[in-house]
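The other protein chains are all here in position, but one chain of the complex has been omitted.
Our next item is chain A:
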Amino acid sequence: MKGSSSRLAFSLGFLVGACSIYFFLRQVWFERSYPVLTEAQERATAVSESPTSWRKEGAALINLLHPHHADEDSRLADVLYQKVRVLCWVMTGPYNLQSRARHVRATWSRHCNVVVFMSSVEDPDFPTVGLGTKEGRDQLYWKTIRAFHYVYEHHASEADWFLKADDDTFVVVDNLRWILSNHTPEEPIYFGKRFKPYTKQGYMSGGAGYVLSKEALKRFVEGFRTKVCTHTTPVEDLALGQCLEKMGVQAGDSRDTLHRETFHPFVPEHHLTGKFSKSFWYWSYCYYPIVEGPQCCSDLAVSFHYVEAELMYTLEYYTYHLRAFGYRPRYRPSVRQGLTPGPLSQTVVTAGLKVVQEVTDGRGHTTSASSLGGNKTKSETEPEKLGKDDLNSGVTENRTGVTQGRHR
């Protein structure tokens, strides 16, 4: 009697012990995975804060160090930075400084020549200008009028073009400079995402950002001085468009050389993958035909709207950082007149050899890469509709030996 109950107890204990150890091990030991630390993590270097490259001048931030990337050749962008000076003013408010404006300050606005944050209330630390208005949607045009007057009074000589953006607009300022490089600040013209209703020549969407030439800004201010323009409606973008139309400022076409839009009133995901319902107001507003899918947006996109904090950084990463090594883009517009950066120094392209690899349709009909060799051939881009602009000639390069066997 005693013996068998002991054995029973023993077996039970055995089972219990085995099972609990099994589950314990499974949880604690075998199933616990952790990543192998990268070398970077092992060095445990704290990511250092980037040096301050702005000079505060009153409420404006003047950019001293145009942001540069370690491995890149940005001479062309640097030339444009000098020649096409852009002042960015960002529409914000005291309640949005920490949730929105702060991220604009940390990302795209660093690429402007001058940036000014416009609020109803002055804040010397951020810094923001106090426009002396109240906050709210009904104040938008008042803020816009005062903001443009402010930059005209204080910063007219420091820039050639004057961009207005919201604190949830993301702007690629280098691409803006490319669009503007074909024009001069003496032209009475402005650019943005063009809408068509209520005006003869159309007007530019406020959220997607718009940019005025110096002459256009002059005429805007003049219009208010002479009372040709007044505060008509709080709908800021329409009202501004109507004022500029009266003052003889032209509504420009901001599309790229393949007629693709550059200023966008929504986030990239929406334009690239969304289908706008046919009853959506957008269809009747767009001045140019809407294109859905990948051709909605130029490679050299200038702006997106409704961009929240996290997406600001993601877009900055996509634009200025993440890339495909060695990839030659399909769209390579030729350099505009008068903008060639000068001869490429030999240290930049030392190998002198560009060896090309192709990938065809990925179904096994691959080509082997090219041969070394003599002459530079014209690389073809996608024979898209239009523009001899995109058929090569790219940026100046003294690259030799690029040949390719383009197989069928």
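Operating definition for what follows: contacts are C-beta pairs under 8 Å (C-beta built on N, C-alpha and C of every residue); 3 or more make two chains touch, one makes a residue touch a chain; residues count from 1.
By our rule, contacts and distances are computed from a predicted model.
Novice: One chain is missing here; what is its name in UniProt, given the choices "Proteasome maturation protein", "glutathione transferase", "Two-component response regulator" or "C1GALT1-specific chaperone 1"?
Specialist: "C1GALT1-specific chaperone 1"
Novice: Which one touches the absent chain: A:99, A:184, A:232 or A:273?
Specialist: Counting the whole complex, the residue in contact with the absent chain is A:273.
Novice: Any idea which of A:58, A:132 or A:329 touches the chain not displayed?
Specialist: A:329
Novice: If I consider the whole complex, including the chain that's not displayed, which of A:11, A:184 or A:230 touches that chain?
Specialist: Residue touching the chain left out of view: A:11.
Novice: Can you name the residues of chain A that touch the chain not displayed here?
Specialist: 2, 5-22, 25-26, 29-43, 47-50, 69, 71-80, 106-107, 111, 172-175, 177-178, 268-269, 272-273, 293-295, 297, 299-301, 309-311, 313-331, 348-351, 353-364, 366, 368-372, 379, 382, 395, 397, 399, 401-402, 404
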